Each structure stands twice: as C-alpha cells, then as structure tokens.
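Right after this comes chain A.
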Amino acid sequence: MEKEVVLMKGNEAIAHAAIRCGCDGYFGYPITPQSEVIETLAELKPWETTGMQVVQAESELASIYMVYGAAGAGKRAMTSSSSPGIALMQEGITYMAGAEVPGVFVNVQRGGPGLGTIQPSQGDYFQATRGGGNGDYKVIVLAPSSVQEMADFVDLAFELAFKYRNPAMILSDGVIGQMMEKVVLPPFKPRRTDEEVIKECPWASTGKPKNRERVVITSLELKPEAMEKRNIALQEKYAKIQENEVRFEQQQMDDAEYAIVAFGSAARIAEKAVEIAREQGVKVGLFRPITLFPFPEKQIAELSKKVKGILVAEINAGQMVQDVRLAVNGAVPVEQFGRLGGIVPDPEEIVEALKKVM
Partner candidate 1 sequence: MDRNQIVQPENIVCKKPTLMNDNNMHYCPGCSHGVVHKLVAEVIEEMGMADKAVGVSPVGCAVFAYNYIDIDWQEAAHGRAPALATGIKRCWPDRLVFTYQGDGDLACIGTCETIHALNRGENIVIIFVNNAIYGMTGGQMAPTTLIGQKTSTCPYGRDPEIHGYPLKMADIAAQLEGTCYVTRQSVESVGSILKAKKALRKAFEASMAGKGSSLVEFVSTCNSGWKLTPAKANEWMKENMFPFYPKGDLKDTTGEK
Partner candidate 2 sequence: MAKMKGAIVVDTERCKGCSLCIVACPQKVIALANKVNLHGYPYVEAVNEEACVGCASCGIVCPDGCITVYRKKVEE
C-alpha cells in the first residue's frame, strides 16, 4: 500500500501526530511561533472523532497543570509553547518530575532572553536539559530536525514518558515549527480505553477501587530521610534512561578528521556545511544528538578519539558545547559557533567557523 505523503508545517505535524497516536488531551495556549499546533487541533475537531480533548487554557501556567492533572490520572496529555511560555511552565515541569507524572510538552524555541523575539533560536538547551525548575531532576528531551521527526516524536515522547513515568519534551524551534516539508503521518492508533489506562497505570489517580490503597500523586515529602530515598530513586531512573534511551545520527563520520556536533535546525544547516567543506577537501562529518537528555556522551567521547577537533554549531551563546566538552574531557579542541537573537546562520558561516578547530 502506498504511504500517504503530505506537505505541512512542523507545528501542524505535531497536531496531526497527537491525534493519531491516541493522545487523550491537549491543553495549550497561543504563542508565536507555535500557535498552529492548537489552531490545527481546533480545526480538526478530534473531540468529535477520537474523543481527544482540546482546551485553550487561560495561560501557560494553567496549561501545564491541566497536563499534570490528566497525566497524573494516566491519560496521554500534552501541551506546547515557545520559550517564554516554557519558562512559565517550569514549576509545573518540576512538579511532574517530582511526582513522576508522564506529561509531554513541546517547546518551539524562539530568541530570548525574556520576551525576546519571534524568530528561531536554540537558546533553551540549558532550560531543557539542566531543568529550569527547582531540585535535582531531568526531563527526557527529544530534538527533531525535520517535520517528519516532529510527527514521529510525539508517540515516541509518550512511549518514553510512560515507560519511565517521567515528563518528556520535544525541543523544536521556529525553523522546524514553521517550515513545510513532506511528511508521512503515523498511522492511527486508538486512544486507550479507561480499562486499558487503569491496567497500564496502576499508579495513576483514576478513582480508588476497594482492592487497592489510595493513590496520591504528589511531589511533597516532609521527612528528609524519605525524601532522600525518593531522590535516589529518581537518580537511578535517570541513570537507566541514560543507559537505554540515547538516540543520535551520524553522517560521513567514517573517515572524518573533524566533527560538527549540532542538533535540531542547526543540524540541517550543518549538514549543508559538511557538504560544502567536503567539496573544499575537508574531511568533516556531522554528529547529531537526537536525545539531549540522555546526552550521547559515550558516543561523543568515542568520536573524540578519532577526530582532531570538534565544532559545536548551535543557535545560542554556547550551551550544548558544555556537554560536548564534558564528554570530550580535553581529548581534542572543542569550539562553538552560534548566532544570537533569532538570527539563523548560513552554512557558509559554519564552514568558516570550522577553521577555528583546524
């Protein structure tokens, strides 16, 4: 059977994929450059077809807590926003991490800090991977670099979130969100029935039957010994995720003497930069982390044994470069190239920057 190929924006793909992966509820708020997500959902009216709820909340704060409530009750719930809105959501995210609630959220990054600009950037890498909320926690972070990955990562984010009972995010940006590309949308998967949810999620607040203890979804624990135990368990969980869920892609790395490490839209630009550099006789390859947490530290450490230098190309003032440097641990020079304020760099700029490590 021929697969249906359609042309659409990254933001639209998120909306379509959400419906198709059996999402139970989307609770969001408009913000440029991702308002198409809720607009597309509103147009598609999934509450009439799959029963998926779509609610325009009164703020990003309310959005993340609606997700918390629904996901804490075992349902596939998600929201989307852009950088300043995600900043607002940080409290809800740390609460989800602490209470082990599998909410999913999408950040279509724009320039910052503060209200910033509406043009794309990758300035929220720290916010995503270091955790902008309080306490020791991690969020699973997937970084798409195409409209296809925007579509594919929604189900993946839910699968990982529920597998580990951890919030998961898709860290996109204004380029991927707004651009139009061919995409094969995922096949329709029905929403789980209430019985299936109760079976899959015995930890969720679905209503207490007589044969089990009451469920309390909470991140509060006043006894320090108990809280330490909880935190240790969380750290063990993150270690498991680090061991099992790393995803990355490599291009032309087999004979590469230099590597460009880039994620998201920067990786697409870097792909072109690799092409140009190769034409100029430079043996360079591209290493693209797909999961930012868990970060492919082992793979980058391996890579650093084979190349003479690494350029990290990212659209910010230097964030992922820190994780690369940690993984490389001084083995080879690591330099960073970035543009700020919503400027999207050209491939030629990356090629030029590559000289810093050569």
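By definition in this document, a contact is a pair of C-beta atoms (placed from the backbone, for glycine too) under 8 Å apart; a residue touches a chain by one contact, two chains touch by 3 or more; residues count from 1.
Picked so that all candidates are chains of the complex that A comes from, given by their letters.
The model shown is predicted, which means the values in this text are computed figures rather than measured ones.
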Of 1 or 2, the one touching chain A somewhere in this complex: 1
Residues of chain A touching candidate 1 in the complex: 24-25, 27, 53, 55, 57-59, 61-63, 65-73, 75, 77, 91-92, 95, 99, 194, 205-210, 214-220
